[in-house]
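Rest of the complex left out; these chains stay put.
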Amino acid sequence: MNKSSLIIHTEKIEMIENKKVVLAYSGGLDTSVILKWLQDTYQYEVVTFTADIGQGEELESARNKALQFGIKPENIFIDDLREEFVRDFVFPMFRANTVYEGEYLLGTSIARPLIAKRQIEIARQTNAGAVSHGATGKGNDQVRFELGYYALNPNIRVIAPWREWDLLSREKLMTYADKHNIPVDMKHKQGGSPYSMDANLLHISYEGRHLENPSAEAEESMWRWTVSPEQAPDEVEYLDIEFERGDIVSLNGSRLTPAQILTRLNQLGGKHGIGRLDLVENRYVGMKSRGCYETPGGTIMLKAHRAIESITLDREVAHLKDDLMPRYASMIYNGYWWSPERISLQTLIDQTQQKVNGWVRVKLYKGNVIVVGRDSRTDSLFDPGIATFEDDKGAYDQKDAAGFIKLNALRMRIAAKKGQ
Amino acid sequence: MNKSSLIIHTEKIEMIENKKVVLAYSGGLDTSVILKWLQDTYQYEVVTFTADIGQGEELESARNKALQFGIKPENIFIDDLREEFVRDFVFPMFRANTVYEGEYLLGTSIARPLIAKRQIEIARQTNAGAVSHGATGKGNDQVRFELGYYALNPNIRVIAPWREWDLLSREKLMTYADKHNIPVDMKHKQGGSPYSMDANLLHISYEGRHLENPSAEAEESMWRWTVSPEQAPDEVEYLDIEFERGDIVSLNGSRLTPAQILTRLNQLGGKHGIGRLDLVENRYVGMKSRGCYETPGGTIMLKAHRAIESITLDREVAHLKDDLMPRYASMIYNGYWWSPERISLQTLIDQTQQKVNGWVRVKLYKGNVIVVGRDSRTDSLFDPGIATFEDDKGAYDQKDAAGFIKLNALRMRIAAKKGQ
């Protein structure tokens, strides 16, 4: 018996020992206020971490802002994680045709584990004992960040300012910013965006304000990445998509890196009005929430991946995947990317993709992704000689079906006999 | 111990005792040949059963043809089953958001159990000991028909001509027709449709011929119920859909019967290019098969049903349904509608729909069904006071989230401690 207990040290002790915190820092108003608040309230030395995961914003300004807050240059981390994001997070997730609650492509959920992982790495590197993030206490993102932190470093101290401070209204936040000389740009002064938004290479999301009434249609002006189907081109565009082991490796014959592929698919999808979603979802923390999403490239990927699987995957393997998918989606939605159960499921999912090789042709048109052809030179399980309605020259003996049906019916016949 | 065995009587004995068979008769060439073949080969007295399940064909001509084959007037059954079909089969299936292999809306699968049930009823009524159908030995439909027959009457004799005779090519069939004076209309003489088709109020399907190469795009001329998205109107059309206990009861404020609702949705969907599908599916009998489907109304229903559930269904109930849905879909696809396991699952599904009341607004446009609003006066679980990004006046205590995350992370922290 292992008698030494796995005591998870109380946080108070750690606070004293180590006064350095790695903050997931966007450079925007909210995380700037947090930065200042960590310095003032906790007297923490702050390490800022800013990641490019394809959100489409210029990141070097975050460096300047950090410097203005007195962050030491060696404590400023700005990383381009786009390839890692698509290769190690987005692609593995799409191998399972993952959709949460029948609709949501998990664009926000899948980015959090990467941020969390990188924060813990930087904490190790800079010898910081704490991490912090700007997610509120009502949402799923706090859970996704923190489950990641704890799974990767059980002793880490987590500071979630939104759950601690009293700056819960926008007004109070602005007052705090003013008082502490935190620069507030014009758009915030004018009331800010009417939405809470999140973006990365997979999607952009909108929540809050006008969307809090789920019976009201979202305003057309909200959408940023896609044109509306109405405004999309009147011409169809064909696209050839090639898969290797379940991942896309080339578009129209051009071999690209994972991030290049998703970038290109986003352009194509955005142009053709593809990938808008307006839904009410169930958050892990217990309430229903209305969200709008644009996932142009992901929407194309999902359709194409199902199509390549349709000719290369065995029926029962495909059904096993379908049965497990909602559970896998919940794991990711709820923040369990770094959990052992997600890793176990991933092992199965990845194993099934060995023969998911081939190509799919889709037609893009005004919001539609239409699969028009699919084939695999090496791994197609489609056998026209068996499936044909014409004479199959003995490939399939129709008489076999009689026995197949008879035995499958047997238990129901016996039961029906009883009922007579 | 019940010692009397449930002997399922050998079929040979029944053949001698009872020489009457109920044939699912469409009036077309194939089932006409079968009718004649049953008379000639088996010396059977044939009872014809022709059902209107919304396939959109005139059925009275089936009566005339049957009379020409010498069928007694009292042995000719022509039933309008459209309301029963939608109310007792289509609607219950849509309560589960049922989709087979991520795409297929089960339009053919869901009609077969009704045909089977009615054939068995007519067999009882006419004292017939056998039933017969025109499905081939390669497809799923033979299974769906026959599992239904056996579950509802364990002693019934089933005659599946396509598995017995040698008329396996179209040429042989035509020769047989000629020889037996079976009228062959012009289109069959010219080679017939290039597709094997099936239609009912839920969908029309295409298989075979040109479609047997899954890498080749289907021809535009194939599609019959929908215009292409390209040819659909340039104007968006809004539609208000009202649900009671999970079923649609009114469209744009007009209360309609189930069949009227599906008919109207088909018109709207067809007009707007909605509901085309081109896929490769896995048949229960073991091979992959390429099919194209038009399910205009069903595509709208599915989207709208998910939307009304999104605000009225508890999260865990919704997830339970999602986890079970692929299994339920396979039951229907594979022909187990009349099985005890489908009935047990249906009990659960129906129980979950008690509070699925409210309305959904969708926008129809060139192939798109876009949900833009949803609400329930009586059963909405969406609580804006909880979900709001603004001050919620204490409705939700953000600090609760810290404990929630801590305990959910505990097992991973303990494991991570071990790994250090």
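Read from first to last, the chains carry the letters A and B; within each, the first residue is number 1.
Simple rule for what comes next: contacts are C-beta pairs under 8 Å (C-beta built on N, C-alpha and C of every residue); 3 or more make two chains touch, one makes a residue touch a chain.
Quick caveat: nothing in here was measured; it's all calculated off a predicted structure.
Enquirer: All chains share one sequence here; work out the copy total for the full complex from the 2 shown.
Expert: Spelled out: 2 chains shown, and the full complex contains 4 copies.
Heads up, the rule we're going with is that only the chains that are shown with their structure count from here on.
Enquirer: Would you mind pulling out the distance in Å between where the CA atoms of chain A average out and where those of chain B do?
Expert: That pair's centroid distance is 34 Å.
Enquirer: Could you please specify the touching residues of chain B with respect to chain A in the complex?
Expert: For chain B paired with chain A, touching residues are 6, 8, 97, 101-103, 136-138, 142-143, 146-147, 150-155, 160, 162-163, 168-169, 196, 207-209, 212-218, 229-230, 234, 236, 276, 278-282, 285-290, 306-307, 310-311, 315, 318-319, 322-323, 326-327, 330, 338-340, 361, 365-368, 370-375, 381-384, 386-392, 396, 398-402, 404-405, 408-409, 412-418, 420.
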